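A single protein chain has been removed from this complex, and every other one stays in its place.
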Amino acid sequence: MHLTDIREKLAARPDLTRQLAQVKEQVATCIQCGTCSGSCPNAGFMDMTPRRMWRAVLTDRVDMVFSSQTFMLCASCYVCTLRCPRGLPLTGAMAELKQVAFGLNLDRFKRSTLFYKAFMDNIRQYGRVRETEMMARYFLAVKDPRVPMSYTGMGIKLMAKHKLHPHLPTWGPGRLAPLFDRAKQQER
Amino acid sequence: MDYLYYPGCSLEGTAKEYDISCRALFEALEDRLTEIPDWTCCGATAAQCVDPFLSVVLPARNLALAEKTDTGLDVLVPCSACYLNLKKARQDLWENNALRAQVNQVLEEDGLAVNASVRVRHLLDVLTRDGAVDRVAQLSENRMKGLVIAPYYGCQCLRPYVEFDDPEQPRSMDALIRATGADVLAWDMGAVCCGASTATTKPQVGKELVGRILDQAKTAHAVVTVCPMCQMNLERFQSRSVPVVYLPQFLGLSLGMPAESLGCGMNLSDIRPVLSRVAP
Amino acid sequence: MTQTVMEPEQDSPPKTPSLNPDAFEPVAVAFVCNWCTYTAADLAGTSRLTYPDNVRLVRVMCTGMVDPQYVIKAFLEGADAVLVSGCHPGDCHYINGNYKARRRIKLLKQILPRFGIDAQRLRLTWIGASDGIEFAQTMTRFVEEIRGLGPCQARLQQVI
Amino acid sequence: MTDQIGKTLVIGGGISGIRASLDLAQAGYQVLLLEQSDRVGGLLSQLDTQFPTSTCGMCRMLPMMERDRVDQQCLRRGLSHDNIEICVSTDLISLKGDPGNFSVSFLSQTDGGRDDCPVLVVDDEKIVRDSMKEWLSEEGYPVQTADSAAEALNLLAEGSFKVMLTDIKMPGMDGVTLLTRAKEIQPDLAVVMMTAYAAVDTAVEAMKQGALDYLVKPFDPDAVLQMVDRIFKDAVAENARKDTVDAVILASGATFFQPNLGINPYGYGRIPGVVTNLEFERMLSHAGPGGMDLVHPVTGRPVTRIAWFQCVGSRDIQTGTPFCSSTCCMISVKQSLLAKTMYPQVTEACVFYMDLRTWGKASDDYARQAKKAGVRFVRARVHSLAPGLKENDTGIPVVWLDPSGDRRESLFDLVVLAPGQHPDAFLSGFAKDQELTTDDWGFVRPEPFLSGHTNRPGIFVCGGATGPRDIHDSVTGASAAALSAMQVMASAGRQTVQNPEKTESTGLRSDGVSLFPGALVIGGGIAGMAAALAIADQGFDVDLVEKTDHLGGNLVWLQTAIEGAGSFLEEQTAAVQGHDRIRIHTRTCVADTMGRPGQWNTRLTPVKDTAENTDADRPEQLAENGSPPDKSSGGKSPDVQVRHGVVVLAVGGAEASPDRPLPDNGPGIYTQQQFQQALDQDAIDTGSPLHVAMFQCQGSREPGRDYCSRICCPRSLDQALRLKAGHPDSRVVIFYRDMMTPGLSESAYTEARKAGVVFVPYEPGNTPELAADNTGCRVNWTDPILGRAMEMAADYAVLATGIQPGLSRDLARLFGADLDRSGFFDQADIKWRPVEAMDPRVLACGICLEPGNLALTLASARAAAAKAVSLLSRETFFPGKDTARVRSAFCSLCQICIDACPFNARFIDPETRTLKVDPLACQGCGICAAACPSGAAVVTDRSLAPMIKTIHAVLNQPL
Partner (left out) sequence: MIASIQTKDHSITRTLQDFFAGMLKTGAADAVLVPSRMSDSPYVKPCLIASHDRLDRTVPLGPGFFVNAGPMMSRLTRTRAGSTLVAWLRPCEIRAFVELTKLRQGAREEVVIIGMDCPMALSRTDYDDWAGQGNDMSDDVEKWIQTVYQKPVTQVDAWPVSRACQVCDAPYPVNADVSVMLLGGDLDREIALRADTEKGEKLLAEMDLSEGQEPERRKALLADLETERTEAFQAMDEEMLDQTGSIESLNRFFSACVNCYNCRSVCPVCYCKECVFNTDAVAYAPTQYLSWADKWGQVSLPNDTVFFHLTRLAHIGCTCVGCGQCTLACPSHIPVSDLFISVTRNARKAFDYVPGRDDAEPLPLSVFQESEFTDIVGMGNKEAT
């Protein structure tokens, strides 16, 4: 992801720029001690450790920030926030970076965006999550047969334990539709 | 003591047995659980990424419903993720009046208003601090004698809100387990993350983290959990069969309740070795 | 402290040590520095450590004060061994007394062995204020080694 | 009461307490020293060696003159001085009054301790009873508990109690009725109500019926302890000892952070291989638990791999201690060096740190010795011992991320935690009682520019109570506090104990020696002025010599940089110029001096006008035939002869010039001083967004100048914050090796980061390159954490080059002192006698003594003044009973004894051509007696004749 076009995308979204500046302020007093990276259970899988992420944020290297997998791998286990000697809200900052990344709807996160969209539509419709229908809509949206294949194993097991309730889809106004719309209005 | 009950979406689906065993256990302990009428999803991890404002409105709706019952009761939440979302919303709304005003404008659609005065408590918080230990001790008659149990807490019921136990070395389940006559495995993986949602998107994460946890639990007869996500991960990524049961299931069994009434058939992992060891 | 309680004064003449080795009880003098080794000796005492009392302590303000003549006189007076013990280098209360002592002992160790006084009979050790255990061990080991060496030649030849 | 002898109360018998007491006692004042524990020495009695020399030297604090008034023994065996009354195991009961008239009551724990003050705790909740019992019994109180009023009553019937803590809302009889019934059984019982927040009014009601006070749930342990302590003290107050003193010095020190409190990420107390550095100190010591060898505390197996974790309970908001405890880094450096050198079995010694804070004068070189000895220093903060990998027999697994982000893991036999320091319970209680202003962490905040003074006149403070301090700062601060106490006693007209010898012995002793009255202070900077003022205030004449034409030295350009320094400089200058006992000699330097130490006759000569003689304070060489240089320059005042007994060198220093040539065509390159002056004269428009790069450790902490100048990092942070305040968008990048912001100055480091300053660490090998051309400066470096090449265009580049001492070797040698390896004044002992040369009459202060900020400069100035005053206030000194004598009849003037004497106390008297001993310098060590072949040098019972008798007697004792 090249530096310049990231900057352009950000320039187009003042709300996201403000949110990124807020993250920068939250981690300003980081003393690079490495406690968060050392505590993170998923640090081993990340291409860029949290310590290096905060460094990139503070030195405005947005290219490195948004070309990394770090915030996608954050399990929100809050160990880093508990132990940070500077008391910084690190897990919150990671979540905010994730929001900015999704805000920019970069195609690198297309699959996750579709999953979350399917999830939210499901809630909008039924108020509560109906896994079978929600996963079905997600598989359709992804248009990639390998994805459903990877879930069939688990699906059958859950079916055997009759944990997937066979609701039939219903149409018509969503149970939380008015709430969702009003919230959408509220935000602008 | 009575409580308002917020099961959460997974307790209707993939974690059905957690809901069943919760209700059965509290009934046996003579505490009444009244489900919050018309509760909806708390937004889980999805709302945050799609629409941050919505990730406050959804849990706020449920808080408003709980307050609407004006019973003054605490809200009991078995699922750690829902507990954290509701708790975070309750704290933000309590501290930020402007946000609360904005959220109430949206809740008007459903004729609701949130005051954020209700107390949100996790299942384990209630079981440890409201006298359940003594009652379990009387009723269980050491049925679980000889069993070694590994208490697994997960993350979000302990952190970041430190309410009822040590966030690094939790010990709160020990009293409950010992009350049933069983022994507690001395391990310190109780509060180590199982990979949560990242385990589903990146299986190798789940495999390694869960592997490391279960490896420590080799000498235990079963692992007891208090969160549907942890239960799912611990059962899915098992290299060899380790019985994993919910805490209410385990406590229910220790009170002599029949396995079916606790949804023991629905666990993904094979928990028969535990069931056979329970004295009549 | 370091001496056993004095036996009541006998009137018989002091028993001159007989020749056979197993009844041989060595007699030695130790010049110990007031600041470090003497404190270690005191610590050994208060820590109830036991060690043979063949070594008689002479407290000097600093090992730098030990004149080679004292060592020679001690041997001629019948000492089977002489120990000079002071502070570790750098700890000396008088900055460099211990370094000067080290050179004087080196010179004596070149001279005395020529007259049958084994170099092992003259020792220099650094024992700090907190080395109570080391002091007791040094005393014990020192007496054992001297007992191995047998009586010092100087002692047998009634010469002052 | 004018003939009354001045007396000072010193609270706390640690290093600072001992130093302050000895200074006062030496000056002839009396001291009452109170110590809570059962021995004097505080932390020191547990340490065998101290950094930065790995040697022990506590006994060097003992006075060098009038040695007979002190027990000449290792301080770990105890301290005794005729003028000091030492009370150990003693609690301070109460302190009231003001300067010249403090009434103090104190009680030994043996006759009225806490064990005869039994406490009864009544509460229906088991958890409340247990915790109260634990807290109180730990403090020494016998505690009994009752879970109901009824049980309480029959306990009251059986045994007698002094204090009862009772809940109000209890099943059965409630607390208030219990109160009245209890009062009937034991009328003098002190009752404290324990109430939930809601029921406070009932508690107040109970007080009307005789309850002493009430506590609100949830209880904070300190509040409970302070309450019960106060009741206990009032109860035993009547049989406490009383005394009146003129001044008070608080030297109660601080305690170490307990790693097992709070989150305890390192499993301290759970994993046996995890120990604190104090415990490891005992394991290192041969008198420690492991005896002669270094073994694991539980398995007993030899320890071969040791890790040190820095910043445990320091620089950590999670434990409420965001400041740096300033000594833990050096403690770990010492312990790792000792572990590697004392025990060859130790193959792996590894220190995990964030900034290795080696800011002391010899500390950086000491750390380099540790590196050379094979100690590994890793810049990473280990979060916790890897959960899940319990300590098995192969060792404790430690996981960390090194700066480049790679995950590292290795096994260690032992993990040593370096815990921080914070105020102890006594300090918070005392500060509250005496209404002392404390900073937000509970340390006593000293008055600005008046080191040692608190907001309460007459009460002074030093050592650990003012913040985390190392031995050097504590000792310097203690002497400064002693001086303040002397000033109080002098203004109250108190006398000193002059010559006890005179009173005991029948006639007058004739062998007394007295110093010339008056002091010579060389250098008119702020250090010289402070020292001169302090000495003159005690009533002694001072000659202040300054080679330039104005006073103030470096503070003149620094005053705008330090808040309040400007007015302080004006006050001091006015005070010095107005003082009737201070003679100021500007544009003057020292030509030469005659006479022995303590009886100097120094010739001052005007500084030649030629500009080039930069080193004007180098005394001119005497003309060939010994006459002073000709004074043909006419018009100038002729040379001045000055008689003085004490000399204080305060010639200061200057900013070191950058070792690499400044690119000449770079307009934007400044040294730190130039940049500060540019900022002060508004030559730099801080209003606009500027890009500034600051480079720390330019030329310092490298061979040639291997010390840290301690002031450049705080100065850079101050300048960076000023730039950021000027314009938030200005970009400041600081390239550093270790940010040296020890102690409470750590907050400036946090502020700078909060303001957005970017910090880039670099290793000595790859310093960032700075290139400059007329457009500005360009910096490129590889960021060690991002692992990427980075570049930055900077309007200004600031080089922090540190301090260069300004003392010339000739001037030092003129008074028998010398320079150390780095060109500073060679202190007698860097820790134990920081402001004196080997001869106690030659003193030094300010930055020619050691690099330091204004606070340290003033502290060392007042410490030097304290030493000077305690010497000058003695009319005559009587040589100790074991002082060297010379039998001239046998002396062949071979001068072997002069070379042998470590204290140059021996000299040849030119007139009589005989060898003389300076009784004040001689320490009676006897080294000269051993060096002299003919027995001409004699030290009372330390020469051949008495020694032969001793040897004969010793060898004649029967077995």
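For reference, chains read A, B, C and D in written order, and residue numbers begin at 1 within each chain.
The working rule: a contact is a pair of C-beta atoms (placed from the backbone, for glycine too) under 8 Å apart; a residue touches a chain by one contact, two chains touch by 3 or more.
Just so it is clear, the structure is predicted and the values come from calculations on it, not from any experiment.
Engineer: Determine which of the presented chains are touched by the chain that is not presented, and list them.
Structural biologist: C, D
Engineer: Going by the touch rule given at the top, which residues of chain D touch the chain that is not shown?
Structural biologist: 887, 889-896, 899-900, 931, 933-936, 943-945, 948-949, 952, 956
Engineer: Name every residue on chain C in touch with the hidden partner chain.
Structural biologist: Per the touch rule, chain C residues meeting the hidden chain are 13-14, 16, 68-69, 72-73, 75-76, 78, 88-89, 96, 99-100, 102-111, 114-117, 119-120, 123-126, 138, 141-142, 145, 153-154, 156-160.
By definition in this document, only the chains that are shown with their structure count from here on.
Engineer: Any chance you could check whether A-D or B-D wins on number of contacting C-beta pairs?
Structural biologist: When the contacts at A-D and B-D are counted, A-D has more.
Engineer: Calculate how many whole Å lie between the centre of chain B and the centre of chain C, each centre taken as the average of the chain's C-alpha atoms.
Structural biologist: 75
Engineer: So, what's the distance in Å between the C-alpha centres of chain C and chain A?
Structural biologist: That pair's centroid distance is 79 Å.
Engineer: Indicate the residues of chain A shared as contacts by at least two other chains.
Structural biologist: 44, 82, in rising order.
Engineer: At which residue positions does chain B touch at least two other chains?
Structural biologist: 167-168, 192
Engineer: Going by the touch definition at the top, which pairs of chains touch each other?
Structural biologist: Applying the touch rule to all chain pairs gives A-B, A-D, B-D, C-D.
Engineer: Show which residues of chain D lie in contact with chain A when the two form their complex.
Structural biologist: Going by the criterion above, the answer is residues 263, 265, 311, 315-318, 354, 380-384, 399-403, 405, 407, 749-750, 753-756, 758-759, 761, 783, 785-786, 788, 790.
Engineer: Please give the residue numbers of chain B that touch chain D in the complex, ascending.
Structural biologist: Its residues touching chain D are 166-169, 187-189, 191-192, 212-213, 216.
Engineer: Which chain A residues qualify as touching chain B in the complex?
Structural biologist: Within the complex, chain A contacts chain B at residues 41-42, 44-45, 72-79, 81-82, 91, 95, 98-99, 102, 112-113, 115-117, 119-120, 123, 127-131, 154, 157-158, 161-165, 175-176, 178-180, 182-184, 186-187.
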